[in-house]
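For this depiction, one protein chain was excluded, whereas all remaining protein chains were kept in their positions.
A, B and C are the chain letters, set down in written order, and residue numbers restart from 1 in every chain.
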Amino acid sequence: MKLMEYQGKDLFRRVGIPTPSGVYATAAGDVASYIAAHPGSWVLKSQVMMGGRGKAGGIKFADDAQHGEALARELFGKVLKSIQNPDGEEVKSLLVEEKVDIASEAYVSIAIDRAARKPVVLVTAQGGMDVEEVAERDPGAIEKYWIDPAMGYSPFIGRKLAFDAKLPEGYRKAFPSILGALYTLFMDYGANLVEINPLVLTKDGRVIASDAKVELDDNGLYKHPDIAKWNKEQPTDDDQAAAVAIGLGMSNYAKLPDEDGRIGSVGVIANGAGLGMGTMDAVKNAGGGAANFLDIGGGAQADLVKKSYNLVTSDPRVKAMFINIFGGITRGDQVAKGIVEALAGDDVRKVPLVVRLTGTNAEEGRAILAQAGFVPVETMDEGAARAVALASGGK
Amino acid sequence: MKLMEYQGKDLFRRVGIPTPSGVYATAAGDVASYIAAHPGSWVLKSQVMMGGRGKAGGIKFADDAQHGEALARELFGKVLKSIQNPDGEEVKSLLVEEKVDIASEAYVSIAIDRAARKPVVLVTAQGGMDVEEVAERDPGAIEKYWIDPAMGYSPFIGRKLAFDAKLPEGYRKAFPSILGALYTLFMDYGANLVEINPLVLTKDGRVIASDAKVELDDNGLYKHPDIAKWNKEQPTDDDQAAAVAIGLGMSNYAKLPDEDGRIGSVGVIANGAGLGMGTMDAVKNAGGGAANFLDIGGGAQADLVKKSYNLVTSDPRVKAMFINIFGGITRGDQVAKGIVEALAGDDVRKVPLVVRLTGTNAEEGRAILAQAGFVPVETMDEGAARAVALASGGK
Amino acid sequence: MAIFVDKNSKVIVQGITGREGAFHTQRMLAYGTKIVGGVTPGKGGTTIESGQPVFDTVKDAVEATGATHSIIFVPPFAGADALWEAYDAGIALAVCITEGIPAHDMLRVVNTTPGMRIIGGNCPGVISPGKSLIGIMPGHVFKEGNVGMISRSGTLTYEIVDGLTRAGFGQSTCVGIGGDPIIGTTFVDCLRAFANDPETEAIVVAGEIGGSDEEDAAAFIKEHITGKPVIGFIGGRSAPKGKRLGHAGAIISGNTGTPESKVKAFAEAGVPVADRPSDIPKLLASRLKPVPA
Partner (left out) sequence: MAIFVDKNSKVIVQGITGREGAFHTQRMLAYGTKIVGGVTPGKGGTTIESGQPVFDTVKDAVEATGATHSIIFVPPFAGADALWEAYDAGIALAVCITEGIPAHDMLRVVNTTPGMRIIGGNCPGVISPGKSLIGIMPGHVFKEGNVGMISRSGTLTYEIVDGLTRAGFGQSTCVGIGGDPIIGTTFVDCLRAFANDPETEAIVVAGEIGGSDEEDAAAFIKEHITGKPVIGFIGGRSAPKGKRLGHAGAIISGNTGTPESKVKAFAEAGVPVADRPSDIPKLLASRLKPVPA
C-alpha cells in the first residue's frame, strides 16, 4: 500500500520525525482561511500517487490567502500527467506547508533488501532529485548500511552514515535520531520503503522531512487497521478490486498494457502465478500477446473457474482464451465443470477457447469437456499456438 | 525502583493487561462516593511497599459506601507491620477494586536471569501464594522459559507455558497475549521484575491481573521521566537520599541493621564497593562489626572525603572509624587532605580513626596525615583490628 | 542422498487438523513421507484418523517422536510464530507453505533462527522423489533420478518437472523456494547443497523476473559449480515492465530483475537459458544421459 505524502507525514509525526508546519485541505476555502490565520509564504502541494507532480504543475507557491485560494481552485480537479503516468491523476486534496529556506537537501531511505534479507539504509548528501539519477551519475555519493533486525537500530548507524555520506555539519546532531525514528516507522508499520527526499537543512538550522514516501506491506496491514482503512480513501486499482470481488487475491488478476503498438488479444487463465507467467511467455513465443492474466490459485472450485472466465472475457481486447491448468491441489474435474458452466450461461461474452488440462484428475476433467464437445490440447506450447491462431481469426 | 500496586497496574493497562475495575483513593470520602456510584462488592487494598499486607490487616472488603468509608478511615494512617518489616509502613492511599469471583489463581513473572543473561519467565498454576513457597514445596509445578531478546516474545511461548504448567483451560486463550504484553512492559520499561500474582481466572471466564509487582532498573529510569517522577511520591530510603545529597550514588551508603542482638560500632569508608565489603569482612574477622558502609567511589576529592566522614559519624552507633583506601584512580593525598579537613572542623562529631592508605600517591598522603599527627596502619587486617579495639573503648 | 529431505526424515505437521494441513498430511503419507505426528494446540493427546498423534506444542511433538522436519500450514498471522516455535523445539528444517506472511515477520524470523533451514514461505515445498515429499506438490509428476531442480514458482515447476520426467530425467530433489519478498532458502543455498550432493549430476534453475536471486545464483554457479551442468529458465520474460504478476517477488526494479539482466548473468556463468519449459529437456540431453523409464 503506497501512502500519499500527507499520510506518510502523519506517520512521520507519530514517530517523531520533524515535518514542516501546515494543513491538509480538500477545499480552496480551507486553504484561504489557513493562510489568512498564518501569514507567510506557503507551498501548495497536490496530493497524488504519481511521481513528477512538480514538473506536471502540481506544486504552487502562495504569499497570501487570496493568492492561495486562487491557486487551490486551479489545482483541485486538475489532472496531472507525466511520462510514467500518461493517463494522469486528478488532484483531490492539497497539503499546504510552510515554505522553508533551504540550506541543504539530503536523501535518506530504508527499504527491504531481499537478497541480504535485511533492511538497507541509503543516504546521500545529494537530495531533492531522483536517487536513481544520483546512483547512475555518482554512485560513490550514496552510502548504504544493512541493519541487523536482531540488533535493531542504534545511533552510531546514523552518525556513521552522516559522516560517510558527508552530510553538512548542520545535519549531524539531528540525523541519528531522525534515522532511528524512520527505522521505528519502517519496522513498526511493516514498510517496504520509507523515504525522505529531500531531508532539508533549513537556513535557521532545523532538519525537516520536506517530502514523505511510504510504502507498506499489504500482508502486514491487518496489524494497523487505522491505516488499512486509508486504503479506501485512495484510488484503487480496478484490476485488484475485480480480483477481490470474485474471491481471489489482490494481485491474482491484471490487465496488461498494450506495448509497442501491439495489442494483446489472448486471455490467460492458469493455476499459479509462475505457470501463468510461463503461459504468457508461451503466447508470446507463439507470436501473439496476452491481453490479461488471471491466476485462479490452488484448489479452485468450478464456481471460481466460471467467475474467472467471465472476468477475463470482460476485457474487450480478448479475442481468444487459453486456460492452462497443471493439476496439483487443483483438480481437473472441477476446472472442467467450471468451464462447461461458464459456457452454458447466456450472460457472458464467449470467445474461442483453448484448454490444456493435466495433473490431478485430468482424465475426469477431459471426459467432462469431451461430453460438452470440447477437445483439450496436450501441451502448453501447443495450446499457446492454438490460442494465438484463434485470436487472430484462425481456427 | 519498586512500584506500588496501583502504579504497576497503571503500566499493565498501558500495555493491555486486564486489571480489575476500580479507583485509586487518598481520602475516605472518595472511597465512599466511588462505591456509591458503583454499587457492588469492593476490596480496599492498602498501597504499601511491604509484603504481607493482607496478614497485617491492610486488605478489607466493603459492600456499600458507608461501610467502605468506615473501613477506609480505619486504614488511612494505619501502620502495617510484618516480620520482614517490623518498623511498619503507614497506609497513605488505597486501591478500591471490584471483588471478583475467583475460579482459579495462577502465577506469572518475568525477571532478568543474570547467569543466562536472558529474561526468564516463571509460570505456575499455583498462584496466590508466595512463589518461593511453591518452589520449595513443589518445584516441578513451576515452568520456566528463557526468552532470547534478539528473537523477542512470540505467542508459542505463552501457549507452551500454559500447557506445560497445566493452567486450567480457561486461561489458554488469554494467556499468550497477556504474557506478550507483560514482556513488552518488561522490555520497554526496563524492568528487573514484573510479576502477576495471582493472575485470576474468574468464574465468568475473564483472566485478570489481580495484583501487580513491578521493579524497574534505576539505571534505565531516565528513559521514562513520567515514571521516574513517581519516585518522589514514594517513601525514600534515607540512606540513599543521604548518599545522593553529598554527591554519591544512591547505593554508595548504607546503614547496616543490628543483627542477633549485636550492634555494629565501626564506621567504614572505602573506595570501591568490593573493597568496602572486604573491609566490613575484615572488621568482622577482627571480632567486631560494621555499623555502616560508605563507598567514596573512584577519584574522590578532599571535599567528598570530608562530607563522607561527616555522614558516617552522623550514625550515633559509630564508635570508631576505619578508612581503607587502595589508591587507583583515587589519590592518597586527596584522601588525606579530606581527612585532615574533616578533623579540623568543629561542626562534626569526631570518633577514633584508623586510616589505611596505599596505592597511588600514598606517600604524599601519609606525609599529610603525619603532619597532622596521625600515623596510618599498613594493612587492612591491621586496620580492622585497631578499629575494633578502639570502638570497644581500647586504644 | 538427495538434499534437505530423504526417506528417513521424520516430519511433523504444524496445523495438522486444519483443512489444508489434514488434506496434505494424507497426500504426503500416501507418497510415503514419514509423518510422525502433528501439532494443534488444544488437541494434544488425540490422534488423527490415519493414526498419527497430535500434540499441543512442537516441543512435545519433537520429544515424543524425534521429528527433525516440519511442514507448516497455519494462517499468515501465525506464520512467524510457527517458525519460531519450530526453531525453539530444535527442528532442523521447516517448510512453510503459508502464503501472505508479513514481510517484516519473515525479516525477523530469518535473522533470528540461525542453523534452522526454512523453505518458503509461500512455497510448494520440497520433494526427493521416491523418498519423501514435504510439501503440496503432485507427487506423481516426479521421478527419482539425478537432476536437482530449484524453482521460485509452484505450478511452473510441475510443468518443467513433467517435461523432465517424460524425457527420462528423474530428479534427486526439487525445491520450490517460494515467491515472497523474504524467503528462508535462496537459489544459492540450494545450489550449495546440490554441489555437495553426489546423487545430483545436473541442476535446473527455474527463475522468474524480478529480484536478484537469479543473478546471485549465476554468480555462485560461475564460482563454485563444476562438473555438473546447469540449465536456466526465466519465467515472465514477456511480462511488461513494472507490472505486478501474482508473485510479489516478480516486480521488475532497477537494472537487476529484468529478463535481460538474468539471461546475461546466466550466460556469463556458462548456463544455457531455455526459451520455454519444453526446451529444458533438450538442453539437458546434450549434457546428461537420460534414464529411460
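Here is the rule we use: a contact is a pair of C-beta atoms (placed from the backbone, for glycine too) under 8 Å apart; a residue touches a chain by one contact, two chains touch by 3 or more.
Keep in mind that this is a model prediction, so the values were computed, not measured.
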item	value
Visible contact partners (per top-of-document touch definition) of the missing chain	A, B
Among B:Gly276, B:Gly338 or B:Pro376, the residue in touch with the chain that has been omitted	B:Gly276
Sole contact to the chain not displayed, among A:Arg159, A:Arg206, A:His224 or A:Arg317	A:Arg159
Among A:Met151, A:Ala241 or A:Ile263, residue touching the chain not depicted	A:Met151
Touch with the omitted chain, as defined above, among B:Glu98, B:Asp217, B:Glu341 or B:Glu364	B:Asp217
Residue numbers in chain A that touch the chain omitted from display	148, 150-152, 154-157, 159-160, 163-164, 172
Residues of chain B (touch criterion as defined above) contacting the omitted chain	112, 114-115, 117-119, 132, 148-150, 187, 190-192, 217, 219-220, 222-223, 251-252, 254, 256-257, 259, 270-278, 280-285, 289-290, 293, 295, 298, 326-329, 358-360, 379-381
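Rule of thumb we're sticking to: only the chains that are shown with their structure count from here on.
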item	value
Remotest chain, chain C as reference, centres from CA atoms	B
Gap in Å, rounded to a whole number, between the CA centres of chain B and chain A	55
Rounded Å distance, chain A centre to chain C centre (Cα mean)	28
Where chain A touches two or more other chains at once, by residue number	150
Residues of chain C touching at least two other chains	108, 112
